[in-house]
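Our next item is chain A:
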Amino acid sequence: MPDLLQEQLTWTNFAIFFAWGVVMLLVVLGFVTYAIYFERKVIGWMQLRIGPNRVGPLGLLQSVADVLKLLLKEDTIPRKAEKELFIFAPVITFIPAFVVVAAIPFTDRLISSNLNVGVLFYVALSGISTIGIVLGGWASNNKYALLGGMRSAAQMISYEIPLVISVIGTVMMSGSMNLRTIAEFQAGGFWHWNFLPQIIGFCVFIVAAVSELNRTPFDLPEAESELVAGYHVEYSGFRFAFFMLAEYVYVFAIAGLTTTLFLGGWHAPFPFLDFIPGIIWFLLKFSSIVFCLFWLRATLPRVRVDQLMGLGWKVLLPLSLLNIFVTAIYMAIAL
Partner candidate 1 sequence: MGATATGLATPYLTLAAILFCIGLYGALSKKNAVIVLLSIELMLNAVNLNLVAFSKLGIHPGLTGQVFSLFSITVAAAEVAVGIAILINLYRNKGTTDVNEMDSMKR
Partner candidate 2 sequence: MYMNNYVVVTIFLFLGVILPITALSIGKWLRPYKPAESKYTTYESGNEPVGGGQVRFNIRYYLFALMFVIFDVETVFLYPWAVAYKQLGLFALVEMCIFVALLLVGLIYAWKKKVLQWTSI
Partner candidate 3 sequence: MPDNLPILSLIAFSPLIGVLILMFMPKTQGQWIKITAIVVTLIPLVLSAWLYAQFNHNLEGMQFKEDIPWIVVPLNKETQGLSQLTSFFFEFKYSMAVDGLSLPLVFLTALVATMAALASVYIKKRWKSYFILFLLLETGMFGVFMAQDLFLFFVFFEVTLIPMFFLIGIWGYMDREKAANKFLIYNGIGSAIMLIAFLILVCTAGFGQTAGDNGVSVHYSGDLNVITENLFLSAESYVNQGDLEGNPFFLSAAMKWSLFIMLLVAFGIKLPIFPFHTWMLKVHTEAPPSIVMIHSGILLKMGAYGLIRFGILLFPEQAVQWASVLAILGVINILYGAILAFVQKEFKLVLAYSSISHMGIVLLGIAAFNTIGMEGAIFQLVSHGLISALMFLLVGAIYERTRSTRLDEIGGLAKSVPFISGILLVSGMASLGLPGLSGFISEFLAFLGLFDTHKIITAVGTLGIILTAVYVLRGVLGITYGPLKEGLPEMRDARLIEAIPMITLVAFIVVLGIFPSILSEPLHQTVSSFDQFIHSVTKMGG
Partner candidate 4 sequence: MEAIRLQLTDIGLLAPELTLVVAAVVLSLLDLLLPRHSNRTWLGWLSLASIVISALFVVSYLNPAEPKQLLQFSYRIDDFANIIKLILLTGAGLITFMSIGSVKEEDIPHVGEFYYLLLPATIGGMIMASSGDLITLFVGLELLSITSYILVAMRKKQAASNEGAFKYIVLGGVSSAVILYGMSFLYGMSGSTVINEINSAIGQAGKGMLPMIYLSFFLLLAGFGFKVAAAPFHMWAPDVYQGAPTPVTAFLAVVSKAAAFAVLFRLIYGIYAVGDLMSQPIHQDILTSLMVVAAAAMILGNFIALRQTHMKRLLAYSGIANTGYLLVPIAVQFSMVHFSNFSEFSFYLIAYLFMNIGIFAVLMIIERSTGDEALKGLAGLYYRAPGTAVATVLLVLSLAGLPLSGGFFGKLYILMGALQTQHYWLAAVMIGTSVVSFYFYFGFIRQMFMRSDFEAQEVKVSLPLGITMWLCAGVSVILGLVPQWVLGYIERIFSLTQDLFMF
């Protein structure tokens, strides 16, 4: 793939790129399907339940069934809603979630694109999803939805800043915003991985990322107990599915990003394990992060909204700024 990217663009190349895109789409969709299944299973185990087990062997087709159900469900748009915006909102939420996947390198060779501004690309696009959420909340013309949308927007912009700033440490270390370069920089054993020198940044990033995903313990926008369902209270059928889809695609993206930025990407934890292909390592790290996210959901209670905002601005932001200093001084000494 990197070689193809270097070449002159021909129709053949274009076709390959397109095919790659379709493959990625399918992979992502597949991931979402089984991530949901996996989540339900994980939470089930943790709560000493079985989890889905009816549809298909071990309940493996449960999610597929759910999707089909949503597809067949009647889809109503409230009369008072702003129709066009109401239709657009889930689409706007979904598109950036998928496009950011293009920036993530799976291994040295297995990349979709090799953008020099990878980090920025991710950050910039993921911000657009917020607009979709606010739009959805507003277009529903419903009090719950509006408040949910606003809340989610406030939360997302609040955590966006620590997220963005915490990444700066890794950018400084590798001197590039290219995700592939950042991953390459971490070659040679886990002590070279960014999460060690960047431990503050790593923690901030993880917390902020969970919040960005609107997942427990930060799932306030869709807090059932307060706002019924938050911004998608009026959504049903496949429109609702796209909100959900976007959320899980982001899980995919964030897990990939974390792996690349902090966990050494496709590199083995010890040099002698290099014989195992990079993709395996990547998937291992990736899966463990996904698992952790589900684990958090099963374990932690939801925080209060003022705690949420306070955490973002008063703890994470100063910490992430501190991280820059620490990194800079560390590098100045190391150099």
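To be clear about the criterion, contacts are C-beta pairs under 8 Å (C-beta built on N, C-alpha and C of every residue); 3 or more make two chains touch, one makes a residue touch a chain; residues count from 1.
With respect to how the candidates were assembled, all candidates are chains of the complex that A comes from, given by their letters.
Remember, it's a predicted structure, so these values are computed and weren't measured experimentally.
**Q** Out of the listed chains 1, 2, 3 or 4, which is the one touching chain A within the complex?
**A** Answer for chain A among the listed options: 2.
**Q** For the complex, give me every residue of chain A touching candidate 2.
**A** So the residues of chain A touching candidate 2 come out as 4-9, 13-14, 17-18, 20-22, 24-25, 71-81, 90-91, 94-99, 101-102, 112-116, 119-121, 138, 140-147, 150, 153-154, 157-158, 160-161, 164-165, 168-169, 171-172, 175-177, 228, 233-234, 237-239, 241-242, 305-306, 308-310, 313-314, 317-318, 321, 324-325, 328-329, 331-332, 335.
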